[in-house]
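With one protein chain held back, the other chains of the complex are shown just where they sit.
Presenting chain A:
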Amino acid sequence: MAALYEGYTLCGLVPDQNLSSSGIQGIEEERDRDHVVVTDSTRSVTLYKVSDQKPLGSWTVKQGQKLTCPAVFNSQTNEYVAVTDNKCVIDRREHFCLFRVLFLQVSSDVWKVHCTHGGEPVVLFQRGAVRLLDSLLAAPQQPIEEVLAQEETIRWSTIIVAETQQFIIITTEQKGEHFLYLQRLNPNSVQRYRLEREEPGLSPLSFSAIYKDKHICLLYLYPNGHMYQSVLSVRGLGTEEGVQALPLPRSLLLGLPVGDGQLEAASAMALDEAHVAVVGVPHPSAGGGKDFLCIWNTNFQTLQAGKEMAGKIYGQLWSYSNKVFIPHGKTLSIIPFECPKSSLASALGKLKHTKTEESKTPNSVPSWNNILHGEKAQPSKTAETRRTRTTRKSQSTTNLTTDQVLELIKTAPVEEIQKEVEGFLTRSEFQDLQPSVGQLALTLVSRSLADPAFYSSSTLAQLVHTRCLCHSVCPDLVLLALEKKDYFLCQLCLQFFPDIPEAVTCACLKAFISMPDVDAEKVSLEPNSVTFMENLITRDRAEAGLQNGFSPTSSVVNDRQTRAEDKKKASAPSQLICPVGLHKAVLINEILQTPYSDTFLLPHLKDLSSQNVMLFLQYLQFLYLKYSQDAFPQMEGFRSPSLSQIMDWVCLLLDAHFTVLVMTPEAKGLLLNLHSFVKSQVRLVSELGKIEGSLQQLHKMKAKESIGQYSIEIIELF
């Protein structure tokens, strides 16, 4: 699975006043993989050694001049070529630290100079003509023809080497229409294509071309998140001069999530045959922020890796030798990546060994959750990266110790605390996090208790997420969260704390059940568990239609008498509708999965009102029916209560409230149903018991059968 590694900064940026552009015109590879030439938007060119993150040399053009295209390096002659003010081509040779600079005044405006590694520089003029630099050097003032039509302007261009042939690809725009020119050099020929129109008013944000399988693949990204791929054949080209534009077939490669609004500064770049790096597109599971660098697998349309980039994204992206160069905020970062051959298993995250980062994180806290649920309950990585966004900022400013943070918590406002705690958490090593996290949580909770106006939900959630906390370290936390109606935090606590006392569990249960559904839907909860519940509920609707009156529930209950009754009930619509809202169900599920011991839980359960008990039982019944209907709805990777947990809770509730329920007329049907469940379970167990006996008998018989009453054998003695 593709992965993005920890990046590093190559240089700082001087962006524009209004932050509209990054201040970098382009980055080109120099003599080898470790050197790049960075051209800024004004007048300087800097050579960097990437591995050392340090500039090796820099030169600028004269005051008043301006570089209008990125400088390229001609590895054949060891010279740099740049363009000033669209007219003047600078050929600058480096020769024993002595520079020989050659100025070349050309007759037409230059768009860009392109150069492949080991190839000759090619000058592309704004009107679409292409010349080799050598020919220009020979006759600088030669006339330059116009290839493009009137009002047609170049938007993007690149050079590609296909086998031995160099191709210049140009995209242009003319009155809202987009064209593509494929220009072959030596012999020169050009083919013009017309890009299909996307929604009116949308023009491609970025292009990227890659040569594969004797074809040129062009990727282009639209602001609505659609990424298309067009395949251009490099053969059979150049018979006629491309005046009329061929329609360019395209295929939708990815529909990226856009969030609200459209993409503005985004860029997509093909990394290899199957992977695309995308910047400026929101992460699908991290809300609306667009400052992410993601690697998508186009074959399986899966997100392979994502990284949040601090600061503004300018929609620029370069990639050389397994490194992504991305300007963001005030820095130019280099992020190494890896795109190994992908398989479906790895794309779905099923391949074991590819867990690189998660498995490395040591977990010093013996957490029952971890032992029982393993990696399931791992908080999503992106959520963490989002939290660390602000951290990066603060990183440069102050580095507070634990005690300082503790002091701060006692007085500072919520925002500041949040910032500092985040900073603290990212700074600290995981091993020595545990004691301080406990202290932090304790102080936070005690301040919240003392000062009703103060409550920092996100900070607490962050602390809980570290998994260094447990209930005994900070006993008031869950109740505080309940009091503040911070159900997300409650969910986290229930999930991560191995030692919540039964009384607290019961209090949570009570709060969850009695909370109005409207309120519950407002709460934002852990997405994983919500998805599970959504699946459960929606599937049930879909299947309710499909089942066509037949309900497999009745097969669970073999009893002939109850069968008819059950069938009637199960097919009735009321059985298949979840009695509680989605979020409420999610929260109750969390309760179902908490560890408990029934002797301690039972007295607290008795405190529930009969309505609550009824509702809860109905929900449990719903779950039970769902579980016994479908093969087993516990989907991979989702935290979900098990069937036995549900059964246990049913029994517990009935134990606690049996007399009340018997007296309640509404509960009668429910009780009958539950009775049949229990009966079916008992029957199952007894059948298993019977089988056990016969299996054992079989086992015994096997040994006996080998020798009969009488046999004639041959033995040999030595």
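The definition used in the following text is that a residue touches a chain if its C-beta (ideal position, glycine included) is under 8 Å from a C-beta of that chain, and two chains touch if they have at least 3 such contacts; residues count from 1.
We adopt the following convention: contacts and distances are computed from a predicted model.
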Inset, instruction - Could you check which of "UTP4 small subunit processome component", "Metaxin 2", "ESCRT-II complex vps25 subunit" or "COP9 signalosome complex subunit 3" matches the UniProt name for the chain that's left out? - result: "UTP4 small subunit processome component"
Inset, instruction - Tell me which residue among A:Leu252, A:Ala453, A:Leu688 or A:Leu717 touches the hidden chain in the full complex. - result: A:Leu717
Legend entry - Residues of chain A (touch criterion as defined above) contacting the omitted chain: 707-718
